[in-house]
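All protein chains but one are shown at their positions in the complex.
Here the chain labels run A, B and C in written order, and each chain numbers its own residues starting at 1.
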Amino acid sequence: METTAAGYRGVWARLRRNPMGMIGLIMLVVAIGVAVLAPWISPYDPHAVTRVNILDIYQPPSPAHWFGTDDAGRDVLSNFLYGARVSLTVGFFASFISVTVGGLIGISAGFLGGRTEGILMRFTDIMLVIPDLPLAVVIVALTKPSLTNIILVIGLLGWTGTARLVRAQTLSVKQRKFVVRARAIGAGNSYIIRRHIFPLVLPLIVVNTVLVISLAILNESTLSFLGLGDPATLSWGQMLNYAFTRGAMSAGAWWALVVPGFGIVWVVLSCTLLGQGLEQALNPRLTTHHLAADRTLKNLPRWELEPTPVEQAGNV
Amino acid sequence: MMTEVTPHAHKQPLLEVKRLSVDYVDPSQPPAQALRDLTFTLHRGEALGVVGESGCGKSTLMLALMRLLPAAGRIVGGSVRLDDIELLALSEREMAALRWKRLAMIFQGAMNALNPVRTVGDQIAEAIRLHEDASDARALDRRVGELLDLVGIAASRRNQYPFQYSGGMRQRAMIAMALACSPDIVIADEPTTALDVMIQAQILQLLADLRRQLNLSILLVTHDLGIVAELCDRVLVMYGGALAEYAGVDAIYNAPAHPYTQELLKAFPDPTRPLQRLASIPGSPPRLNDLPPGCRFAPRCPQVFDRCHLTPPRVYAITSDHLASCFLVETQQTRGARHE
Amino acid sequence: MNEPLLRVRGLRKLFPVGRRALGRAPDQFVHAVDDVGLDLAAGEALALVGESGCGKSTLALTLLGLETATAGSIHFEGNDLAAAPASVWKAARRHIQMIFQDPYESLNPLMTVGEIVAEPLHVHKLAPNAAERRRRSVAALEDAGLKPAEHFLARFPHELSGGQRQRVAIAAALVLEPRLLVADEPVSMLDVSIRAEILNLLADLKMRRSIAVLFITHDLGTVSAVADRIAVMYLGRIVEMGTVQEVMTAPRHPYTQALLSVVPAPNPRLRRQHIILQGETPDPVKLPTGCRFHPRCPVAVERCRTIDPPLQTIGGTQAAACIRLDEA
Partner (left out) sequence: MHRSSYLAGKLGWAAFTILFVIVLNFFLFRILPGDPARAGIRDPRLTAQAQQAIRERFGLDQPVINCFESLNPLTLGNCAVNPLDTQFFIYASNLLRGELGISYHTNRPVLDILGERLWNTLLLIGAGQVLAIVLGMAVGVLAAWKAHTPVDYTALGFSLLAWSLPTFWLGIILLFWGSTYLGLPIGGKVTPGMVYANSWEQLADLARHLFLPSLTYTIVFLGEYMLIMRSTLVDVLSEDYILTAKAKGLTHFQILKDHALKNAMLPMVTIIALNLGFTVAGAVQIESVFSWPGLGGAIFEAVNRRDYPMLQGAFLLLAISVIVANLIADLLYGYLDPRVQAD
């Protein structure tokens, strides 16, 4: 991705005109709002100990429980609202780790080059080929499944893509003449990275972060669904795990299966849309699509032309 | 070697462009008037140089002639006649059949204009297969070899890919491809920019030789007045999407009528007269979506007067073969008329 | 004789090619710069002319310390920089500045004009405070012909035209008050109408501020607007050197003659006989034997295959590297 001459200014203006990006942003803001406001907007407290009656289990949606109840007679809506907190926490923290590690490795490899780059990128290539989800499953299964561990595992396995992207971008920025110029002036490596490389790699990192968040959220929900979630918190993935393994299917309790999944899709889709929109806003392509529909002749007047001015001017 | 200005005055031109106008539309901005009322002719065997600085509309002109404008480009008026065919009235299918067969192109930067994953010979053969009967594979193969030979590439290199060619050879291959269907007109868009001076000279020599051999009509689009002086019979100087001056090559260089042409020539270094100081034209070309109300060159013109800022000048004829879009021409003519 | 500002002797820059096999030294090299010597006096402009791949840009980068010389010496104001430690280089860099070919690429798009011009002061910690930096930036911008300078300080490169950008690049070089300005193809990306402004500006800087200019170009046409002397390079070597008058009116090396003959003249009445060299510049890895120009030379004789001619003075200040000089 090439950072445009316009820099960061105008990005917001372009993002505002980008329907995908704006829909994503609004969806993400709504999700964050729900997570923050969960204690105030939830009809029930999911942490409260209640005595469960067999009749409370898998109640269909009703005015008391808009989204029905789950396998333990708890209000699905309240769990759903609180679940946003877990997903977003994991998403933000894990992607922070991934992007930091990947960014550092990518910038170092791209900027330093030579042997450092060779070693770092070989390592990245290996990590890229090892399937991360099965590896995450193995690691979480061997350690204690806690939220911190899940964040660490997802974060530390999810940096490879970022590293490759950041390296490629660093390489292209490094070759640009203003970096050579800075060197010719006598600027040192840390100055050049700080002042010339990083600001131009940053937009890419921002776009990438948004996408890494969505991947982290997907991974967390998968781990939780596979029964490797933190037992102390209730994430959307865990809600699905409980529903799936505790008879929601046979009970026909679609609400217990649909609602948490909807939450995951909402957040992941919001990040995906925002990421796409941001990329287009940061990197407006000026390329031409050569097979675009041919509209070049529209509005053409008939070819019976009045005499050209040249002919009129015939005072020769 | 000097070329007479009007060898074809009474013959019907091969290509006749009248009042061609092109806009680029952008929903968030007023349309850019990339080309306005451009009128010129091209005769068989003639080489016409289209000269102008970046953004003057010369590339737009070339794409409009081939009807290859990008999606944002609109031909909003005018006529392009090849013999008796009105190109702007053809359907897309009819136009496609005519492209390359009669109007071929040599693009700038042949690295990108050749498909990197197909062999050079294959890309040349493709053009022939498309427009001519090519059922005889042997003959086709021989033809490709001859074409490469014509541009000075060993026929044995037909099975190589563009990346195995040097920059100069890619440009030669591009020329061979342009000649594949024996077109009437070859449009060359900055065919030598980004090439070294010596390779540039080789390519220009090649174009000149081919033109003589094949009686080609060449439309040479360039920013380099020197190249035009070397190769062309007539010159169309463009400024801000419109005709500034249009004349035979000798008149343009030795009796330029438009101040823009005059200034451009002063800015161009002359190797035969070293140590002269170059003149520059202050300011920059107009933005095509925000044109001045009067003459497009008025803001930079050293001979500007009041009227230039008010209305755009028409195209005036100095002689039947020398046109310029400048009020000065009109003034001189009326003054001349009064003196008579 | 006075010590010139810049004295280069026997400068060589080789790039190894291919893979190093198990600790063995590479046996093939790109001969980018191969035994080059030149002098440049204060306030003098030397044009270094050659086709792409002749080593002229590598020579510039080596003079700026962005490439390390393989052999030879670079004496700048008496100090040999070729073998100098980083600290000497850092001090010298204040006095040697460079401007690049592409003004769209050589300015950081995210920095304002003010920041770009003040950057060298910042890096060398030359201005005690922001006001001083600003004062000197404004002065440099005005020297580079951007007036009023205040009008430009807060603008970004993309808001400027190509010519203005190149002026900003020149201002950023001038702010350190350099003694040597290396200009690598400074006008080849600019439109003709703007080209002259920049060339004239360089000529003025040379005259008024006695800054030495090393003007690198492939275009012999633009040389005379700036330079006093010309050095023509072919495959890493200087093949001809002399004043502009000498070289442009009476080139002696067949390569220079050919190069000059193909510069398009902007007038059809001046169409001249072109000496068009066939083929392309040979691979700088496998250099021809003898004179490295002989495979393309229109006047080569048998001896040229074996004798590698040195640069020899012809008369006046002109020198050329050709064994057939005496015959002509």
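Please note the rule applied: a contact is a pair of C-beta atoms (placed from the backbone, for glycine too) under 8 Å apart; a residue touches a chain by one contact, two chains touch by 3 or more.
Not measured: the values here are computed from a predicted model.
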Among shown chains, those touching the left-out chain: A, B
Which residue of B:Leu114, B:Val197, B:Ala247 or B:Leu291 touches the chain not shown here: B:Leu114
Per the touch definition above, residue among A:Ile26, A:Ala64 or A:Ala141 touching the missing chain: A:Ala141
Missing-partner contacts on chain A, residue numbers: 125-126, 128-135, 137-139, 141-144, 214, 218, 221-222, 225-228, 237, 240, 244, 249, 252, 254, 257-258, 261, 264-265, 268-269, 272-273, 276, 285, 287-293
Residue ranges of chain B at the interface with the undisplayed chain: 66, 68, 93, 96-101, 104-105, 107, 109, 112-119, 126-127, 130-131, 160-161, 163-164, 177
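Here is the rule we go by: only the chains that are shown with their structure count from here on.
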Arrangement of touching chains [line / ring / star / complete / other]: complete
Distance between chain centroids, defined by C-alpha means - chain B, chain C (Å): 33
Residues within chain C bordering two or more other chains: none
Multi-chain contact residues (two or more partners), chain A: none
Residues of chain A defined as touching chain C within the complex: 3-9, 176-178, 180-187, 191, 195-196, 199-200
Parts of chain C lying in touch with chain A, wherever the complex brings them together: 64, 66, 89-90, 93-94, 97-98, 100-102, 104-111, 119-120, 123-124, 156-158, 169, 172, 176
Residues on chain C engaged by chain B in the complex (per definition of touch): 51-52, 161, 163, 191-197, 199-200, 218-225, 244-245, 248-249, 258-260, 262-272, 274, 276-278, 280-281
